[in-house]
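Heads up, one of the protein chains got dropped from this complex, but the rest are sitting where they should.
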Amino acid sequence: MSTFGTLFRVTTFGESHCASVGAIIDGCPPGLQLSAADIQVQMNRRRPGQSNLTTPRNEKDAVLLQSGLEHGVTLGTPIALLVRNEDQRPHDYSETDLYPRPSHADYTYLEKYGIKASSGGGRSSARETVGRVAAGAIAEHYLKIAYGIEIVAFVSSVGKVHLPMAAAVPATAEDDDDAAEPMSEEFRSLLAGVSRADVDAHLTRCPHPETAARMEKRIIRAKDALDSIGGTVTCVLRNLPSGLGEPVFDKFEAKLAHAMLSIPATKGFEIGSGFRGTEVPGSRHNDAFVRRADGSLGTQTNWSGGVQGGITNREDVYFRVAFKPPATISQAQATAQYDGTQGSLAARGRHDPCVVPRAVPIVEAMAALVVMDLLLIQNSRQAAAGRLPPITTLPATMVMPPRV
Amino acid sequence: MSTFGTLFRVTTFGESHCASVGAIIDGCPPGLQLSAADIQVQMNRRRPGQSNLTTPRNEKDAVLLQSGLEHGVTLGTPIALLVRNEDQRPHDYSETDLYPRPSHADYTYLEKYGIKASSGGGRSSARETVGRVAAGAIAEHYLKIAYGIEIVAFVSSVGKVHLPMAAAVPATAEDDDDAAEPMSEEFRSLLAGVSRADVDAHLTRCPHPETAARMEKRIIRAKDALDSIGGTVTCVLRNLPSGLGEPVFDKFEAKLAHAMLSIPATKGFEIGSGFRGTEVPGSRHNDAFVRRADGSLGTQTNWSGGVQGGITNREDVYFRVAFKPPATISQAQATAQYDGTQGSLAARGRHDPCVVPRAVPIVEAMAALVVMDLLLIQNSRQAAAGRLPPITTLPATMVMPPRV
Amino acid sequence: MSTFGTLFRVTTFGESHCASVGAIIDGCPPGLQLSAADIQVQMNRRRPGQSNLTTPRNEKDAVLLQSGLEHGVTLGTPIALLVRNEDQRPHDYSETDLYPRPSHADYTYLEKYGIKASSGGGRSSARETVGRVAAGAIAEHYLKIAYGIEIVAFVSSVGKVHLPMAAAVPATAEDDDDAAEPMSEEFRSLLAGVSRADVDAHLTRCPHPETAARMEKRIIRAKDALDSIGGTVTCVLRNLPSGLGEPVFDKFEAKLAHAMLSIPATKGFEIGSGFRGTEVPGSRHNDAFVRRADGSLGTQTNWSGGVQGGITNREDVYFRVAFKPPATISQAQATAQYDGTQGSLAARGRHDPCVVPRAVPIVEAMAALVVMDLLLIQNSRQAAAGRLPPITTLPATMVMPPRV
Partner (left out) sequence: MSTFGTLFRVTTFGESHCASVGAIIDGCPPGLQLSAADIQVQMNRRRPGQSNLTTPRNEKDAVLLQSGLEHGVTLGTPIALLVRNEDQRPHDYSETDLYPRPSHADYTYLEKYGIKASSGGGRSSARETVGRVAAGAIAEHYLKIAYGIEIVAFVSSVGKVHLPMAAAVPATAEDDDDAAEPMSEEFRSLLAGVSRADVDAHLTRCPHPETAARMEKRIIRAKDALDSIGGTVTCVLRNLPSGLGEPVFDKFEAKLAHAMLSIPATKGFEIGSGFRGTEVPGSRHNDAFVRRADGSLGTQTNWSGGVQGGITNREDVYFRVAFKPPATISQAQATAQYDGTQGSLAARGRHDPCVVPRAVPIVEAMAALVVMDLLLIQNSRQAAAGRLPPITTLPATMVMPPRV
């Protein structure tokens, strides 16, 4: 439904043509300094009309905070926020309304609800993500201040234009080739250091200049052809504490996958070595433990993507999300009308030829919501366990030994 | 946590060395004829020791039904079931207990709980999936009887040995190549017809004989090398009604992704065209609508994987899940002890060199749980909407027109 | 937290001095004709300033619908609504802010959150109930249209002034007196027939003229004494289908009790014969079954209050809710300041001397939310069971026999 989270809960509302879209965020820690500007920065990154690579519709998307704060400090009570829809008129009837748009949600919304918004797929609109991004901005604001957690997403491919990472594993059909590494050195160092400034330095939000230029070219080609193209977004989470993720159903990666696949137009998710990791033998894939400078344990490699057994291990978490090519294209498509009549449909207006640049802050937002919620749950456990007297009779294998 | 689902809720329990593992299934429809044998068939497919490709440990895994049935019929009350652990002795202390196993959950469980089962990663053991498979068998039993829904999973790759599907898209670096199709014709027809009998005809559970033979060879090679290898499982859901999936956060694919990434050793999920679909332009990727024989709308292609806007459209749903190579291998690995001392660890005993054959019924089980729960929620909406008088004043664009 | 319900979910927001208060209603059936006026009618009944028995603050409380509807019909998507706070200025600092108000939430909010709204108890304000009443109005609008369900609440006592019901059981200390009935005949007929028009015919919202007059006198006496007085609200639900309520934790009465005790100022809940029923022997208290005119089973008496085993039985549900005297009174009270200094506090401004008249629509709203949610869940079960083939082999004791 429209609520996400257990202790940090986000409930969103709104379609394309109603009065406003927005969200209620329940469970925000009290005592957090927060302004509309802290939220607006991510809203602006999500907004259409940022470049000639995205739709020219220019919405202002100004966040209006309704509750849960006083004097710029959170009260611990629900924070409601909304963003007005500039154009609230119900969609006018037109010839193209005879058709369910191929690979869009017009048809399935109608099948599900027996009714649909005149604008089409109702809540499947990208407009729905406004509430998510605002909520995620609040979560990451807390995570940054309280834990120094960094969340950075970037475009890792557009069509067949991939970051160098993609070239690292030769797609050989030779069954015996065990030599490949699941991730290139270049990619590893990108994950470790990439910042939002690096990402925003390019219209495509790919922080690798040479690849970014090729991606831009690819998107413009799709646009010129009245067509669209898909892509992937990679996201890295740094400085996470260990212990996040709730076995067995709410493993860290399970909640992340849920969150990511709830974003419109997504078709896939992988964490750490992901699908490529399936091709590698365990002896290469395992992340050996090493002693860190501070005496704690880390891992030498990180094919696990910061998660083992569904629980974070303090290494960086990184994952990748697949976005299909936008379904709405301006070229004519042969397709059937609602009543079954065969015909041809060409979408009017102008549309994003590629969603991944704008998807970057949405991926970050959903990641922040997952981290925030699992952090609150783990906090609770640790506080509860911390009230118990130490148990001195357990076998050594059941507790953490002192560091040498 | 350990509960999955909203109306059809499964709660599992159990570690490797406790008295039993099992589950409570709450929300099963009343009046369903169900026997332990209906459940046992999937339990047996999950069980270790089925071939020389899997671990030789031979557990009986007999399901003991505790409640919720009388005279072989469900009462609508919680069904508790358990499977005894044959070996309930806590794990003996040994030299290898000094080490957290690389890429296993020993370390993260200890970080999370401050204590761990003497056997290691506690609930991260594959033993935990016993409860899921049993619960899933009940769900699919209902779905088969009530809707004729079919759920079939199979092994689609082991290491670099892929079903022909994988070869369909040349991994060219040419940005301009739009010609590729995301799925081969051969794969499409496999999805349409594959049965569990086809799958079980091969030890690897790959229903494509030539590929199955290569996979078997690959697994044996890993075994002989005291190593392990990953793979993927593909699953198809047939005869689903349209309208399943709860926007915006509980989209059908979001719940599926959550379910799949909660299975031990999984690293990725993709639905429909998945990651490959990101490389294809929208004009090729869109699934045009066509009139079906019965007058309803279907789609000509199915790159969407049966889901549009997070809601099923009556086409087959298919998705793929990535399993990493098992972390437990018998060859020696250089790694640190809990206390930071550097050393070398070799796992004792024998272990699955590849989990995907045994993962097949687990993937099916989790898919069944997702379908069941979303079906119950959509049933509720339809029943509620069905009590309302028809509204005659709505614009034509908001309701389904009569078929021509 | 701030969300109530499983399938019909209400999430509220807002304090006294923020921009607005409101709610998101998720899970409303699609295809329901609904206007702001359908909601406003209950909002107006909740509003302060309706008579000289309530606080003179005159808020307009106009509901602004934000989403989830088009052309006056629900889309099945979240309905967001808000009501602006007329006075959004944070509360000015004053001498009385040194004191936590006795029996108010100022102190506990501060203890819980470490911070509090400058206006005091934050979400404990009666202002918070705006979102509940609006959501409840939508629920009961559906229930009325789809099932003919009627929900009527009324004031059953103010201080010691009770409806005749209360006089029916002599409060004798004789242990052996088994003769008393838990409910008077007059009260029984009131439950069967009372309408909202009957209730609103009196300022006190007590539909019994003679009692209403005495109540009014009692409230005015409290007001004149700069004091306050408590009371009870009784509510009856008519035309409920059987089968509502989810054993074992979400029994119909358990959800009702939860809902009622979540209303500000409530201290008690009883259903059917309630506390009085504990004094009666089973032979008198049991509700014998009788054949109804339509051949179905009903009960001769209804001490159960329409619920048996946590499940509705088609008889009227009735329950009573206790409201304490309002904590905010204008007379001086000896009490300590936040810092522990002993002193004296007199509330400024004017306040409701008795909340029960205004509580009537709030009780109705919360009852509607409970019924709606449990109805949707039971609908789902019935639809699921209805897809199964009939089972012919069950013992006769396990199924409903044909009517004679």
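Read from first to last, the chains carry the letters A, B and C; within each, the first residue is number 1.
Definition applied: a contact is a pair of C-beta atoms (placed from the backbone, for glycine too) under 8 Å apart; a residue touches a chain by one contact, two chains touch by 3 or more.
Here the structure is a predicted model, which means the values were calculated and not measured.
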item: Option from B:Ser20, B:Gln40, B:Ser184 or B:Gln331 whose C-beta touches the chain left out; value: B:Ser20
item: Sole residue of C:Asp26, C:Asp61 or C:Glu246 that reaches the chain not shown, by the stated touch rule; value: C:Glu246
item: Of C:Ala117, C:Ala139, C:Leu163 or C:Ala212, the residue in touch with the unshown chain; value: C:Ala117
item: Touching residues (missing chain, whole complex) on chain A; value: 6-7, 27, 29-33, 70-71, 73, 76-77, 142, 145-147, 247, 375-377, 379-385, 387-389, 391, 393-395, 398
item: Positions on chain B where the hidden chain makes contact; value: 1-3, 9, 11-15, 17-22, 24, 26-27, 30-31, 64-71, 73, 75-80, 82, 90, 112-118, 122-123
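Operating definition for what follows: only the chains that are shown with their structure count from here on.
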item: Chain separated most widely from chain C, comparing mean CA positions; value: B
item: Mean-CA-position distance for chain B and chain A (Å); value: 23
item: Between chain C and chain B, distance of the C-alpha-averaged centres to the nearest whole Å; value: 44
item: Of all residues in chain B, the ones touching two or more other chains; value: 247, 381-382, 385, 394-395, 398
